[in-house]
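Worksheet: one structure, shown below.
One protein chain is absent from this view; the other protein chains keep their places.
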Amino acid sequence: MELAKIFLVALLVNNVVLMRFLALCSYVGMTNDVGQSVGMGFAVTFVTVLATAATWPIYNFVLVPLGLTFLKILVFILVIASLVQLVEFYLKKNIPGLYAAMGIYLPLITTNCAILAVTFENIDYGYSFIESIVYAVGVSLGYLLAMVLLAGVRDRMKTSPVPKFLQGTPILFVASSLLGVAFMGFSGLIK
Amino acid sequence: MAVKTFKGGAHPPERKERSSGLAILRLREVKLVVVPVNQHFGAPLQPLVKVGDNVKRGQKIADAEGRMTVPVHAPIAGVVKKIEPRTQSNNSEGPCIVIEALPPPAEGQPALAPEELVDFMPPLDPFACSKEEALARVRAAGIVGMGGAGFPAHVKLAPSKPIAVVIANGAECEPFLTIDERSLIERADDVVEGVAITMKIVNAPEGVIAVEENKVHAVPLLEKAIAASPRTRAGMKIRVQLLKTKYPQGGEKMLITAITGKEVPSGGLPMDVGCVVQNIGTLLAMVDAFKEGKPLIERGLTISGGACTKPANVVAPIGTPVADIIAAGLAQVDEEKLGMVIYGGPMMGVAVPNYQIPVQKNTSGVLLLDTVEAKHYDEETCIRCGRCMRACSCRLSPALLAVAVEAGDYKEAEKIGLLDCIECGTCSFVCPSHRHLVQRFRVGKQILRALKQKEAQNAR
Amino acid sequence: MKSLWKTFKQGIIYENPLLMLMIGLCSALAVTSSVANGLGMGLAMTFVLLFSEIVISLFRKVIPNSVRIPIFIIIIAAFTTMVDLVMKAYFPDLSKSMGVFIPLIVVNCIIMGRVEAFASKQKLMPAIFDSLGMGLGYTWVMIAISAVRELLGNGSLAGIPVMPASYQPILFFILPPGGFLVFGLFISFNIWLKGRMEKTAKERA
Amino acid sequence: MKGTLKLGIALALFAVGACAGLAVVYSITKPQIEAQDQLALEASLRDLFPQGEDFEDISATISSANAGVNISSAFLAKRGGAPLGLAVKAAGPSYGGQAVLLVGVELNRSIAGVRILELNDTAGLGANAKNPGYYVDKANKVTFPGQFAGKFVTDPFVVKSDVVAITASTITSNSLTTIVKAAADAGVLWLENSALAPSADQGSAASYGGSAASESAPETTGGK
Amino acid sequence: MSVILITMLFAAILAFVLGIALGFFQKKFHVERDPKIDEVRAALPGANCGGCGFPGCDGYAEAVATGRAPTTKCSAGGASTAEAVSKIMGVDAAAEDLVTVLLCQGTKDLAVSKGDYVGIKTCRAAKLSTGGVKACSWGCQGLGDCVAVCKFDALEMGDDGLPHVNYENCTGCGMCVEECPQKLFTLVPRGKKGSIVLCSNRNVIKANVIKTCKTGCIKCEICVKQCPEKCIAMVNGIPVTDYDKCTSCGVCVQKCPTHAYKLLETDVMGEKKKVPVLVEA
Partner (left out) sequence: MPAKGMLLSSSPHSFTPVSTPRIMLSVLIALVPASAYGVYLYGFSALALILVTMASAAAAEFVFRKLIKASTTVSDFSALVTGLLLALTLPPSTPLWMGALGAVFAIVVAKEFFGGLGANPFNPALIGRAFLLMSFPAAMTTWTLPQGLIVGPDAISSLSLAQGAVDTVTAVTPLGLVKSGKTLADVGTYLGTHSDGELLKQLFLGYHSGSLGESSILLITLGGLFLLGIGVIQWIIPVAVLASTFLFSWVLGMNPVFSLFTGGIAFGAFFMATDYATRPLTPKGQILFGIGIGLITAVIRKFGGFPEGVTYAILIMNIATPFLNKMRVKKYGFVPPVKPAKPSKEAAR
């Protein structure tokens, strides 16, 4: 139950993108079409879970005993960056099919702030390992959801006569605003 | 009799009352005809005559090798004056053979003997000859589908699949047009005979003459003709089927679905579901070709529309400029009120700049709309009311299809059925925002086909 | 000097990281519900940007190319952690209300972008001016956005009530959707502004 | 391999340099940061019990009867060795997530006061609970947490009845009230168990629930 | 102090290990990719205009590097880019700097319109549904498909109902040539000299042309007869200049009764471009 709650809150109530403004760069950049946004979403999910699985033990079994918790930022970002690199190398060499589908998104992920935020929050909220993983999945699927939804709206806007001064990025933010208004409906759903 | 129909469609104002009671008139005196060389759906033809040549009525004046070609014949006896590009009824310029009628014999000179004026083929009994002979005759007579598309009839009559039903398309669902209706009434026997000939050629066990409810008065005549026909007495099964009055009931796919309950598969042909559909005009042309050896050199058409003060159903030689039919007094037009000229019906016909353009093999009507009827609208944004989707006779999603085409997403457009659209125009008719849907689909199809061709080339 | 000034100006408007390059957006939306937050975040960013650019520009010749990214990350992370620690120590309230966004400076695309594109190739002085331009360009937008949001959504500016007492704050603006909307309109405004300036520049030329 | 080694060394050098600087900053700010939380807590404690001189940490011996509310720590406020009251730090869910309150309980089982340490509810709505300028009783300038001061644990604690709600924030009001009530109950129970508060004759059965704890007399070794 | 030491030690170890690991993996998982692709890509302007016929600059770069495409296809970059790319690929190419020329002068006033067109406002749609809005079946529809497709702001729809080329901006990418349903554009080298007929009407009947357009080529063949170099010939109903012989003497331009003939260097691309002149009589 507790896990389900963590998951749902991360997915809907506190949606990373729409309610917490994380990972906006890729949200704006990678939602040109639905397929692309799904690809990016799964790539992020994959890396987020991997990053959580890597940073949680490092923090609790290395940094805490050594009294080096203040190196959290540095260590985490390094770990994530290296992870992404390794994954990229690995995919390129061994699973080229998947790399072709996902590889182009990987470099963008290093600087995706949602992933780093999740790893920090796992520590800040004092989640256990399992909880951290669930949280990571919830957040990144929330990201995927927001990406796909925006891609859907964008698809529709491709042929609509949006006023000139809003064309391009501005209207994306207006659309996100209204997506956020709708998502407000989930607020208070889980107390 | 159960009244059958299909799902979707619309009810544009019929306006048939203006001409449905008028007997077919025949245009006899023609001074000049402009015969487009290419009047069929298929490879282009070569003229067989030169400027200055004398031609007889019914003489072949253009032809070419190839399965999908159909010859063209001289509609009148006369002299070839010019062979030059002229505007045709599809608005494009194409080579036309201009023939001037022979002047009436000068004073004291004897009139020319009929053999010198007319060049018909010998009659042929379709029930006695072989299938090949019959098909050769159909081609030699220059018969193409007269319901609109101009598809070579001899190709359609040689299907590669067994045929269960021959359908005579008497739906005539286009508003204003009444020529098929008049033909059903005035030449019921020949219609039945035409169906029988078709059944014989394609070896079909059943024939159906399909008419919309608004022509229900033709049914008794047809039934009488069926009963009296030597063919049915000889055991051929022919019946009449009433259909709901609804546009586009006459589209062959809709017709087949209404009558047989089957759907022509996407990208397929009627023969895939064991059907052959023939327009009434086509049937009559076949009867003439066999009985009299007369090639397709004249056709019936309706002249009507708000600016047409005297509408008419006429039979005129192919190539006659419509203006000449009017000048001959068969129909009248009020120039003041005239706002639009359409060759064909208001739903699928082509708007042309004037009515000088000649009658062609597929011209089923010429509409002279007044300025009120001619009102067209600039499109507004789609309000997504969904009317087009409910009306589409092919159950496509015109609103979504239009979005895909507009966005240039031809892959998606093809997936959701761009190439399945039969361009019936129902969607544009029902759209409260007056979206130019069909036009968009036509352009889209053109581009999509070009893209596919390119792709195929690249693949090679 | 002139070119330094130009470098500085680039970041403020023409290549404003938020409005034109559209990078580093997350914090711009997340913490701009009040002017204090916006200002704090802006300054924190500027600090990290400035020192990262300085250090990297100084060491640009000794950093091996194939590990330059990890090294940049280390340097940026170090400065980010410093800011985080300092904020926690001396501005605990501010630090709390900005939450995870201070540590996230480390992945802020602006910093990585500038470091990679500018500092690693340029001398110290231009790097300093670039970082200041970018940092202040970021900061002014942060302040402007937060001012609008706080004014409409809370009736105050930097915590000081400025609207008449009868003013009913429109909470929408300090809630997340309000952030998106205001930011969208800001971008639109900046595009217009840039167009205007380019036009006048062209006319003058 | 040699090249790889060189890269490792270069990276290590930079890391060492960066971390050295970082460690220095850390050493300087560390005491300040640690003091921060303590200071805040202490300020709140003193705010609740102005006469309190020292605060004994009794966190280990107190627990909440309400499963939804978690008591993270508690302090016994003393003046000259004599207990004044109990401050209970309790956390529970509210509209926007975890809310943390500090609830002061007098020996007479009334509430000394409530301080909101953490609340993430919507600004302008639930967050008004921690807004010192937001009054639920405008006439008397009573804030939402302020209204609890002087209430007895035996009161009903029902929002919109004896507890005034924050406008349009019933959920926040309910949650906070629940936390206050749970903290206060736990506090009173502790007081009763440690025999610091006369057990109320008319006290609810719940008050007597955890009698086993009565053995554990409060340790008198000073907290700080 | 100990904190600082531990930190440094930790950092040293961590970074060292990471560095080695990275280096190691980079080698182990290295995938060969032709460095030429990146080189070519770097030499391209990055406009992603599609003028080369490939999906963006990346696609073209790969095609060039793998030898599937010639080095001169990038029209956005022009000659300099072609040179650079050729250098990388080790071939030499003298890329021509092309620009586009509109082969129609049928402005609203000069060319007769066929009727009032209502429908989708694109040339392609108008052509398909009505055979064109002008009485001349070959003329410009004036609905600006070419303007819409030009990525370089080189075309602008004039008030006269014809697109006007801005020769400063035109890169000769050929998108307009592709797009125009009437095939009214042709690419010529920038600065090309010689005469050209700005009409595409292939109807060989003089009367038909006169009826439809006042500046159309009426097939009088005066140009063919008058050209002192004898370099003009009628091809498929249109006079065509042989540029190897043409001396830009301008006789054809002067003699053409409908002013359909023009000189490329002055009337088309020159400083003072000439507006089509109305034909009297």
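Should a chain be cited, it is by its letter among A, B, C, D and E, assigned in written order, with residues numbered from 1 in that chain.
Assume a contact is a pair of C-beta atoms (placed from the backbone, for glycine too) under 8 Å apart; a residue touches a chain by one contact, two chains touch by 3 or more.
Keep in mind that what you see is a predicted model, and the values were worked out from it rather than measured.
The hidden chain, counted over the whole complex, makes contact with A, B, C, D, E. Contact with the omitted chain, checked across B:V49, B:L124, B:V240 or B:L369, is made by B:L369. Of the listed residues B:P317, B:G417 or B:G444, the one in contact with the hidden chain in the full complex is B:G417.
Contact with the chain that does not appear here is found for just one residue of B:P104, B:P122 or B:P265, B:P265.
Contact with the omitted chain, checked across B:R18, B:K361 or B:R442, is made by B:R442.
Screening B:G207, B:G250, B:G349 or B:G444 for touch with the missing chain picks out B:G349.
Mapped onto chain A, the interface with the missing chain covers residues 149, 152-153, 155-157, 160-166, 171, 174-175, 177-179, 181-191. Contact between chain D and the absent chain runs through residues 95, 125, 136-138, 158, 160-162, 164-165, 167-171. Residues 168-173, 175, 177, 181 are the ones on chain C that touch the missing chain.
Criterion: only the chains that are shown with their structure count from here on.
Using the contact threshold fixed earlier, the set of chains in contact with both chain C and chain D is A, E.
Counting hops only between chains that touch, chain D reaches chain E in a minimum of 1.
When the partners of chain B are compared with those of chain E, the chains appearing in both lists are A.
Among the other chains, the CA centroid farthest from that of chain E is the one of D. Of the two chain pairs shown, A-D and C-E, the one joined by more C-beta contacts is A-D. Centre-to-centre spacing of chain A and chain E amounts to 44 Å, using the average Cα coordinate of each chain. For the pair chain A and chain C, the distance between C-alpha centroids works out to 22 Å.
Residue positions of chain B touching 2 or more other chains: none. Of all residues in chain D, those touching 2 or more other chains are 7, 10-11, 14-15, 18-19, 22, 26, 122, listed in ascending order.
Across the whole structure, chains are in contact as follows: A-B, A-C, A-D, A-E, B-E, C-D, C-E, D-E.
Of all the residues in chain C, the ones that touch chain A in their complex are 22-27, 29-30, 69-70, 73-74, 77-78, 80-81, 84-85, 100, 103-104, 106-109, 112, 175-181, 183-185, 187-188, 191-192.
Contacts from chain A toward chain D in the complex involve residues 9, 14, 70-71, 74, 187-188, 191. Per the touch definition, chain E reaches chain B in the complex via residues 114-115, 118-120, 122, 124-125, 128-132, 135, 137, 203-205, 208.
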